[in-house]
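Only one protein chain is missing from this complex, and each of the others stays in its spot.
Labels run A and B following the written order; every chain starts at residue 1.
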Amino acid sequence: MADRLPIETALPVGAIDTRASGWWAMIFVVFTEAALFAYLLFSYYYIAVQPHAPHTFPEGGLPDLKLAVPNTIVLLLSSGAVAWAQFNIEKNDKRHLVWGLGIAAVLGMIFLVVQYFEWAAKPFALASSSYSSLYFVVTGFHMAHVVVGVILLWALFAWSAMGYFNRVRYAHIHIGALYWHFVDAVWIAVFFTFYVTPYLGLRT
Amino acid sequence: MRKPFAIAAGPKAVGWACLCVVFSPVSRAFAAAPLNYLTSAGVQGDSVLPLTWGVTIISIAVIVIIAILVAGGIWRRPGLSVQPAGRRLPVEEKASGLNWIWIGVGISSLVLLFMVVWTMAVLARVTSPPTRPALTIEVTGHQWWWQVRYLSRDPAQIFTTANEIHIPVGEPVRFKLVGADVIHSFWIPQLGGKTDAIPGQTNETWLEAHKPGIYRGQCTEYCGVQHAKMGMLLIAESPGDFAAWRAHQLQSPAHPATGGQWAGLANFTAHCGACHAIRGTDAAGMVGPDLSHLMQRHTIAAGILPNDPADLERWISDPQGIKPGALMQKPELSANERASIISYLETLN
Partner (left out) sequence: MTITDYERVPTVSTDENQALADKFKRLWETKPGLAGFLSTVDHKEIGIRYIITAFGFLIAGGVEAAVMRWQLAWPGEHVLTPEQYDQLFSTHGMTMIFLYAGPILSGFSNYLWPLLLGARDMALPRLNALSYWIYLCAGIFLYAAFAFGFGPNDGWFNYVPLAARPYNAGPNIDFYALGMILLGISTTVGAINFIVTFLRMRAPGMSINRVPILIWGTLTASAANIFAIPAVSLAFFLLWMDRNLGTHFFDVPTGGSALLWQHLFWMFGHPWVYAIVLPAMGMVSDGLPVFCRRPLVGYTVVALATVATMVLGFGVWVHHMFATGLPTISLSFFSAASIIITVPSAVAIFAWIATIWTGRPVFTTAFMFFTSFIVLFTIGGVSGVMTGSVPVDWQLTDTYFVVAHLHYVLIGINVFPVVGATYFWFPKFTGRLMDERLGRWNFWTMFIGFNLGFFPMHISGLLGMPRRVYTYADGMGWDWLNLITTIGSYVFAVGVLLFLINVWKSYRRGAVAGDNPWDAPTLEWATTSPPPPYNFVVIPTVASRHPLWEDRLQQHEGEGSHVDAGLVLDHDREAIGTSSLDATPDIILRMPHDSYAPVILALAVTAFFAGLAFHAWWLAALGALVVGIDIIGWLWPERKLGETAEPAIHG
């Protein structure tokens, strides 16, 4: 019978690397969240191709890129910091793990602050038009995800600082990082939709 | 019914079944069901009706075959004891049984493919009218009635009516459909299928009647509390009759003849004119149905009451009792005022 059970070598116990159930769960959380953003952007494009009065879509003319482009870079750098943190913990470098997470969380907060100014600079309000509703709701959905991500990053930062993770036990880091990379990647799609497609001709 | 199945693209069974239907009591049931679509009086039906019957008969055949196969499989050989209750029973896999799937799915796929092709052929035929329609009618769905505007390049030829649509037989008529408030769906089953009337977009459809008649229609997209009572009539008539009707509609109704009727007009304008319009008078409301030639209509209240003095009286006295939730509120009228209004309305030929 023992030959039927291929378990003569030792098996890890608990939750490690990509064998942790939480890792798999996060993959499908990301799938369903990605679907949510796909439907949000579908709504944008669907409404964009309906007839609109001139210069109402996007409302206020072509969007200003002055804040949006640097802010996109901030968010990408934050993803980079998380990737660096992941790289460090795999080498058992716990100090740089903490640094990577902290830098990522701070960059995420900078993104939120800049987004606040970006919103404040818009010449329209949530209830102005279908464009304004789309703009604030889609970027708002993304910001909500950034807020959740920043909270998770600070939690991971604290847990790392408390010495919970090492070269073998770092499933939490990978799971949180997966979410953060997703939040950053989905921003690219949001950014492309709202800030790039009007320049490519999707406007009235 | 003129050559109802002449374009029977389907199998002979279709024609057969239709013959059975025509000569059976079932046909009486159809005649007694004015909204049925198993018979047709229009050009769309020439293509669609054989398809409807065809897929219905194929469906029934499939159900019968599957039911026989299931029943046959069950009773083919004696079953085992009723309740095993923990006893071990034989288990065997003598035949793979896969041929059942290949053959069954193979035949099903062919039938389905045939239905797809037939569907596409019919769709291509009914998407646009056989000839360019000369007449365009704009139908606007309101909660819970239909506004009907006869369009024309010449503004003097445009007029508005409600809940009853007249068309000439033997020629296609174009319909432009709009939703004034919520989504409604325009449906005259004897002449063709449904098209939604949606706010913010104009949908088009076309109908052509083979023979004169009064065909019932109904809103079929749930549109609020009185969705159930949002009917209409479509009157197909000879081109001559239609031309006469149209010319008459373009005229203002004759002035009242008696003092009582004049009082009725005044009362109507005061109490009803904010919502209803009558050509040539000060009553010019756009919220409710245009009543210019009310007496020419067969029904009132969107096809739910016959247009006779008694029902008119009932309707005006208590619209909420007949159509609870309707946007027409009970008018604040004395019995005399009401009587005068009715006597006036009865002049609107």
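By our rule, a contact is a pair of C-beta atoms (placed from the backbone, for glycine too) under 8 Å apart; a residue touches a chain by one contact, two chains touch by 3 or more.
Values in this document were obtained by computation on a predicted structure and should not be read as measured data.
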Response to the item:
Going by the whole complex, the chain not shown touches A, B
Item to complete: Check each of B:Ser109, B:Gln157 or B:Ser238 against the chain that is not shown and name the one that touches it.
Response: B:Ser109
Fill in: Residues of chain B in contact with the chain not shown
29-30, 32-38, 44, 47-48, 51-52, 55-56, 58-59, 62-63, 66-67, 69-70, 72-74, 76-77, 79-101, 103-105, 108-109, 112, 115-116, 118-120, 122-124, 126-127, 143, 177, 179, 181-183, 185, 189, 192-196, 198-201, 203-204, 218-228, 304, 324-325
Fill in: On chain A, residues whose C-beta touches the chain left out of the figure
1-2, 4-16, 19-22, 24-25, 28-29, 31-33, 35-36, 38-40, 42-43, 46-47, 50, 52-53, 56-57, 126-127, 129-134, 137, 151, 155, 159, 163-169, 171-172
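The rule we apply is simple: only the chains that are shown with their structure count from here on.
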Worksheet item: Using the average of all C-alpha atoms in each chain as its centre, how far is it in Å between chain A and chain B?
Response: 51
